[in-house]
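Missing here: one protein chain of the complex. Every other protein chain is in place.
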Amino acid sequence: MEDVLVYGLLRGGIYALAAFGFSLVLGVIGIVNFAHGALVVFGGLLTQYLAVKFGVPYAAAMIGGALGTGLLGAVIQRLFVARTFTLEPLMVLVQTFGIATVVTELGTLGWGSEERMLRLKTGLPPGFMLGDTFVPSFDLVVFAVSLVSAAVLFVVLGRTEFGRAIRACRDNRESAQLSGINLGRTFEKTMFLSGTWAGLAGAMFVTLSPVAPYMHFSWTVDSFLVITIGGLGSMLGALVGGLVFGVLSFGASFYAPTIAPAITFGVLLVFLVFRPQGLLGAGPAIRK
Amino acid sequence: MATASPLPAPLLRVENLSKVFGGVTALNGVGFDVHPGEVVGLIGPNGAGKTTLFNVISGLLPPSGGTIAFCGRSIGGLRPDEICALGAVRTFQSASLLSGMTVWDNVHVASLFRPAERARVESAAACTRRALAFCGLEDCRDEIAETLSIGDQKRVEIARAMATGPKLLMTDEILAGLNAADSEGILHMLQGLKREGISIIFVEHDVRSVMRLSDRVVVIAQGRKLAEGEPDAVARMPEVISVYLGGRYAQGV
Partner (left out) sequence: MNFVSMAYAIRTGPVRNQLLCLAVFLLVVALCPLVMNDYWLRLMVFVFVNIGLASSWNLIGGFGGYASFGHGVFFGVGAFAGAVGMVRFGLPLPAVMVIGGALSAALAALFVPVFRQKGLYFALSTLAVMLVFETVLQRWTFTRGLRSYDLGWTLAPSLPLEGFFYLFLGLLGLIVGSIIVVVRSKIGYALHAIRKDEVLASSIGVRTTKYKAITFMISAAWPGVLGAAFAPFLAYVSVQSVFDVSITLNMILITIFGGAGTVIGPIVGGIALSIIDQIAWGNFLEYHRLIYGALIVAITTLHPGGLASVFWGWVERRRSAAKPVPRPSAPGHPPTSAPRRA
């Protein structure tokens, strides 16, 4: 029981990190980005590539991977989504799905379809006992880094001019535009932030588990699950949702491995039907 | 006038209604009645909660507290289409025509989905024709609705509301953005509806129109009912003048 809780929470940090960007884009631009999982995977593989191929130290590779992914996100926004997102949201779903396919296929062509992992030699002790539970210290470090980067995101959104513009667009697009905010630019920045944190999630995950291009879709779905549980439009919701989802998915695959996906999706449906605003989200928006 | 004669049972009775959004209290214990055939003007500054009141009465938002009774029946918690079928219909503050559809189709949607007992009395096509004729839209029935002038678009919205066969019509700033001639036309139409016995809740920022059309005026500010009474009496209340009317209207009268 404690094991499930501890390991679930440790994984949950990364899920939360991946979901921040998904939630941000859904809240600010108003689209579900089906390419989000592809960004997570891209970040992981880019980090692995930088570290293995060029021998870049992990910390630098991680930052490089995250920023590279952010850039990819901004490019996707400028070249593709910006032309479509004012149309029916359905179109953007299909469009970003196509983008996910293209990114994944290009990634496969460039890096191959096999699963890759980045094993770090940290010199840390392997772990310690917390009651009856063995806590691997490296996972703990990754979890701590996740929390710190979440805090960084909170500060960026809450305290900077950049963050204020993004929040203004989220709360009321028309009045943000009237007060001189460039919507197109802000959306690109939003996608950049979203991609950066997705890439960061990938960069950390690749040190714990193998990553391969074909996994992109499950990352998208997981991000969606996280914000459905936590609540749309609140970063704190994504954090809580990530941790809850971590425990839930780890518990499901621990206690009932054969039907684990059915359990997590069942929980998703329960949330969608009975509490669509999630644990911490605001109520559903309605027209003015 | 309406208050002098013995009153029939109210068509709509709102009691102690409140609506809270997260931390914002948009409606706070609002209550008033609307009687059959009566026009109630509803005024209040921006953000007073007028649109929220319509959203709650028309079933788009659940009330946080209080009761709403329509034709003697509690309608809190009913779906919007059920409330529309009972005979309470509203217009929207923002443009709300179905894009890409003709004027005819815009109105016909409402006629098609009337409840069965009304559909038996009059066919959908006849109902649409009558609504278009009433609003003077026969000549442009085949045009795409959003290509019309803004005044005609508002007529389409009223025609559509009429086609549902309402007992109560709630208009949300229907005159906003109209020139004097178009406003006059719409006001005329609303007076015509009143003569047909349809009650109206008339939300409008243009106070002169409100005073002209209404039998009674309700003033709300910050989610609370501030005053209620006959138009002239309300216009003279000092608290109303200070909150909403400013000095100008009072001097003009």
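Residue numbering begins at 1 within each chain, and the chains themselves are lettered A and B in the order written.
One rule holds in what follows: contacts are C-beta pairs under 8 Å (C-beta built on N, C-alpha and C of every residue); 3 or more make two chains touch, one makes a residue touch a chain.
The shown structure was predicted, so the numbers you read here are calculated from the model rather than taken from an experiment.
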By the document's own contact criterion, which visible chains does the hidden chain reach in the full complex? A, B
Identify the residue among A:86, A:122 or A:175 that touches the chain left out of the display. A:86
Among A:124, A:148 or A:272, which residue is in contact with the omitted chain in the full complex? A:272
Using the touch definition from the top, which of B:70, B:92, B:134 or B:202 touches the missing chain? B:92
Please pick, from B:39, B:110, B:158 or B:240, the residue that touches the omitted chain in the full complex. B:110
So one chain is hidden, and I want to know which residue out of A:1, A:52 or A:109 touches that hidden chain in the complete assembly. A:109
Contacts of chain A with the missing chain: which residues? 26, 32, 79-80, 83-84, 86-95, 97-102, 104-106, 109, 217, 221, 224, 228, 258-259, 261-262, 265-266, 268-269, 272-273, 276, 284, 286-287
So which bits of chain B touch the chain we can't see? 58-60, 79-81, 84-85, 89-90, 92, 96, 98-102, 105, 108-110, 112-115, 142-144, 147, 160-161, 164
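By definition in this document, only the chains that are shown with their structure count from here on.
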Roughly how far is chain A from chain B, going centre to centre by Cα mean, in whole Å? 45
